[in-house]
Structure formats: structure tokens, C-alpha cells
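Complex shown without one protein chain; remaining protein chains in place.
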């Protein structure tokens, strides 16, 4: 299945892109996706082991299962207000 | 000595005036003035025994000594804000 | 600059806000007390505020100075209106600003609570049925040591 991953702010600078499509085996979870992304090297490996993430614009846990077309966003520590 | 007493809001309505000059013996305190005022009858007797008062625009206790020309204000329960 | 006033003019909200703020401040807070259309279940058509103005000005300045200590800045403006007010009009405006928000919330709350406790101001309600009444207030509580002189 294919999912869309998003990077913001410092993460976007680290990995050099704001968006990346990812191919994952069916049944993959958020952790699987993070492992896959970090394995790409070139900045991706500097992302945290267990980053805060949102799936389809809602915060999600590492064990959250992913589905075809999901939007997985890596959320750096927030600093709004 | 002479002091100036002031009445506001409900007290003013009760006693029928906003201001009254009072002759008191030297050495009188706030309580003495209150007793004198309440003794006048005609609404004045409905004032509380121990009203909140201000002397010269600062809250003062019953035992506060008065001096010639002091401004003694009877302060009804406040409702600002 | 600490600014306080008792006024019979309508309160200019933007003007009050403009009296606070500073390049080092990250938080600005404006509180408005406004006239409600009911009180204790009775429909209200308007209120009148009466003040012992000469004293109220001093008390307002005093409690604003106390709030400024909590605020850690002197950016505070407090205006209390007197006279006849209609529903929705502001009777009091409190603007504060400070580097961090916790102090702003604390100081703003301090000012309104102390106003309720000790500002010599009284409120007369006009009801929809044409009657009027003085709003039951609270016995003033002088807060500062010199407030109650023995």
C-alpha cells in the first residue's frame, strides 16, 4: 500500500522535503513506517526513533495501523501560541 | 470639632441627604460619630451599628480617632465591577 | 505606565488596550465587565453606577499598583465607568501586558476581584417592569495594612 508522509519545520529542513510517498506492506503500523523512513539515511536517520505523528490529521500512537492513502505527518515539538 | 460626613447610594436614600456636618467633642472616634448620627432618628437610625467607613478617603476602623475637618464617609456594601 | 480612571464616558476598548503593551511583552489581556440583561433571574433593562469618586480614584490606583507587582511590569490600565449604562455596555475595563502570560492572567484577575471587594462603587438596577433597586453588595474589605487604621 502507498501512504503519504509529511514533514514540517525543522523535520522538513532535516530531511530536505516536505512530502514523501512510501510503499509499505499491508498491515504496517506507524512504527513500521517510521523505521522505513529512518532507513533511507540522508537526514531521514536523524528523525527521532519515536516521533510524535498524526494520521489523517489526528495524533496517533506508534501502534496505529496504516491504510492505503493515509496521510502520516511527523510532528516536531510544537511551539504555537 | 466639626467633621463632614458623607452618604452614598442606599445610605443616601435612607438618610435623605448626601452630606452632613457634625459637631463632636475633641477626641471623638469613628464609633462616637456613628452613635451621634444614628441618634438623629429620621432614617439615620436605620444605618448599621458598625458601618464600613472611610476617613479622608481611606477605609478606617471604628476606633479611628477623628480630627477637625475630617471627611467621614459611610460606605454601603460595594457592588463595583 | 499605570493608568487608572473613574469616568462617566463610554469606555473606549481599543484606547484601553493601547495603554499597555511593550516590546518585551508576550502577553496582553483585556477584561471587560459588561451589563447583563438579567440578574438573579430578574430581567434587567439597564444599570446605574454611583461612585465615591474622590476615594474610588485612590483605591483604583492602589489596587492597580498591587497588581503591577504581580504583573512584574507597570503595563496596566483600569477604567471604571459611572452613570447610566445600557445592556452590553462595559462598566469596567482592565488591560495588562507582561513578558509571560501567567502573570497577566493573575494580575487581571487580581484587579477585578479587588474591585469587587473594595472599590467604593454602587449599582442600581432598572428592571423591565419599571422598578429599580440597589444591587446587594458586599461589606468592603480593605486589603492593605494601612487600609484599616486603628
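As written, the chains take the letters A, B and C, and residue 1 is the first residue of each chain.
By our rule, contacts are C-beta pairs under 8 Å (C-beta built on N, C-alpha and C of every residue); 3 or more make two chains touch, one makes a residue touch a chain.
These numbers were taken from a predicted model, which means no experiment stands behind them.
Undergrad: According to the contact rule at the top, which chains on display are touched by the left-out chain?
TA: A, C
Undergrad: Residues on chain A that touch the omitted chain in the whole complex?
TA: Residues of chain A in contact with the hidden chain: 6, 8-10, 13, 52, 54-55, 57-61, 63-64, 73, 75-81.
Undergrad: Of the residues in chain C, which ones touch the absent chain?
TA: Residues 13-14, 17, 21, 23-38, 87-88, 90, 97, 99, 101, 104-105, 108-109, 112 of chain C touch the chain that is not shown.
Definition applied: only the chains that are shown with their structure count from here on.
Undergrad: Find the geometric centre of each of chain B and chain C from their Cα atoms only, then give the gap between the two centres in Å, rounded to an integer.
TA: The answer is 26 Å.
Undergrad: Just give me the whole-number Å value for how far the CA centre of chain A lies from that of chain B.
TA: 74
Undergrad: Please report how many Å separate the Cα centroid of chain A from that of chain C, as a whole number.
TA: About 50 Å, centre to centre.
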